[in-house]
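A single protein chain has been removed from this complex, and every other one stays in its place.
So that you can tell them apart, the chains are marked A and B in the order they are listed, and the count of residues begins at 1 in each.
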Amino acid sequence: MAQLLDIVTTAAILYAVAAGLLIVFGVMKIINFAHGGFLTIGGYSALIVTRLGWNPWWSLGFAVVIGVVCGAIVERLVMRPLYARPLDAILATWGLGIVVGQVITLQFGREVQFVQSPVSGAMAILGESYSQYRLILVVLAVVLAVAIGLVLNATSLGLQTRAVIMNENLARGLGINSGLVRFATFSIGSGLAALAGALITPLSSVDPNMGVPWLVNAFMLVLVSGMSLVSLGVSCLVLGGAQVLVSTYGNPVAGGLTIVVLSALILRFRPQGFARE
Amino acid sequence: MTAPALELDSVSSGYGLAVVVRDVALDIRPGEIFALLGKNGMGKTTLLKTVMGFLPIRSGAIRMSGEDITAEPPHRIARRAIAYTPQEQALFQDLSVEENLALAVRDEARRRDGLRRLGEVFPFIPQRLKQRAGTLSGGEQKMLLIARALMSAPRLVLVDEITEGLQPSVIQKLAAVLKAERERAGTAMLLVEQHVAFVLEVADRYAVLKLGEIVDRGAVADAGAEPRITAQLSV
Partner (left out) sequence: MSKAPGRAAAMPAALRAGAARRVDTRALVAGSAVALALVAAGPFVLPDFMVNNLIRAFLYAAVALTVDVLWGYTGVLTFGQSAFFGIGVYAVGLIFTHAGFNFEYAALAFAAAVIGAVIVALLVGWLAFYHGASPLYASVVTLVLPIVVTQLLYSGGTFTGSSSGLSGFESFQIELDAWFRIAGAFLVAVTAATWLFVRSDAGRVLVAIRENEPRCEYLGLDVSRIKTWLLAASAVVASIAGYAFASVQMVVAPEYAGFVFGTELVIWVALGGRGTLIGPVVGTLLIDVSTAYLSGNMPFMWKLVIGVTFVLVILAAPEGIGPLAARLLRGGRREGPGAEVPEVRPVADAAPAAGAEGAGAALEVSGVRKRFGSLLVLDGIDFVARRGELLSLVGPNGAGKTTLLRCIADGGERSAGDIVVNGRSIERRPPHECVGLGVGRKFQNANIFDALTVAETIRIAHARVDRPSLWSRSATLDLPQAVLRVLQTTGLDQQLGTRVRHLSHGQKQALELAMVLSLEPSVLLLDEPTAGLTKPERTLIGQILVDLAHTHDLCIVLVEHDLDFVREISSRVIVLHQGRIVLDGTVAEVVDSETVRTIYSGARR
């Protein structure tokens, strides 16, 4: 039973981390390797909130704002000149991730630090005593998924974004400014990454390189999910579940590698991964 | 005299080093239906793409109602009361009929009016608003394209081979729709076509494109036009 809860909470966390990356991938057709850096920025935003003594729930909003602003700057300065060179764009985002890590180290130091959790303690659920914060994360992830779904399916910007994802040239021919859509998507995606960072730090800690292991898992999940957020949910459940089971019944190291190795193998035999077509 | 709805002034363009369209000059008057004819591979689609800004122009200029649009990006051109129906992949197959229309006509009120008006001509559209566009038949998809183009009440419509693959009855219907719209709103139209009968029915003037150059032009109503056009387009 604890396993089931672990699986669900792990899937929720993975989803929160990977959702922003998936949207950026869909619109810009590249994997944003700076996603890990934005995750870290989110984590350190939460640290700032802790240091300022504010209510820890503020860290979520604060992280989003910082993430969106940083994302907007990066999109204009770095991504825009590289629209025509996707592989180089991937490298540039990798470089940015490194830059973020170093700037944070210079500013905050290298040590592992701790952030105050908005909610602590355990609660009784389904006959088990389980961390309250982890359970709340599940709720938040679901809220996030619904919110993203609503924006994409019920707003004009969301419709334009889906159009650009499907066929950018056709969208432009209908008057959609795809440059603006890319800008908005990247900024929001960065905000989501920062939000995820703020969400996950109470679970462990912050350090300048916290984003990297999450990044690798996130982009494997994105590759396996194709362009669909629903498919991402499925991947998070299946692969996250596999990770939990391997960690529990096998050994933790193999568990850490599960998502990555399984995804590579799945893609080898079915390049579209879990996506429908 | 009012400025032409569209004016091409010695336009040349192509792909890479290939020059596909050479020194094309033509003008379309407001409220006129103009047919651009030619066999496959002669440069018609390339010309449309150049007008819409998808291909860079090598030399010459393009003007819409007197304004120079030569260097504008496609989305800016598309917002100038101009509607473009490309030949391939012109609809978002995975979006609903309603969503496809919403992308072209962002303003809700205009969309409602347009839907009312065109829903009478194409009754299947209001009935299938929520359906995925990819589930419509080929003919229905083309009709939806025309509806989408006309719904925004544009001043100029560029249509790339709309009759291709359609049954004669549908082609008749489209001809009537286009003429009616021109009567009602004075919309100018540039139809890229290979279907001779359709052109004879609908167009006012025409030009024939061969190997990227205009080799013949005139009014459709002229005595010698029909045999000339037919000869130039047949096998």
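Keep in mind that, in the parts below, a residue touches a chain if its C-beta (ideal position, glycine included) is under 8 Å from a C-beta of that chain, and two chains touch if they have at least 3 such contacts.
A quick note: this is a predicted structure, and the numbers were derived from the prediction, not measured.
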Hidden partner chain, touching residue among A:2, A:52 or A:99: A:99
Among A:65, A:203, A:242 or A:261, the residue in touch with the chain that has been omitted: A:261
In chain A, positions touching the absent partner: 31, 78, 81-82, 85, 87-88, 90-92, 94-96, 98-99, 102-103, 105-106, 110, 216, 219-220, 223, 251, 253-254, 256-257, 260-261, 264-265, 267-268, 271, 277
Contact footprint on chain B, counting only the chain that is left out: 14-20, 39-42, 87-88, 161, 163-165, 168, 171, 194-198, 211, 230, 233-235
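One rule holds in what follows: only the chains that are shown with their structure count from here on.
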CA centroid of chain A to CA centroid of chain B, Å: 43
Contact set on chain B toward chain A in their complex: 52, 54, 73-76, 78-79, 84, 86, 89-90, 92, 94-95, 99, 102-104, 106
Sites on chain A touched by chain B in the complex: 156, 159-160, 162-163, 166-167, 169-178
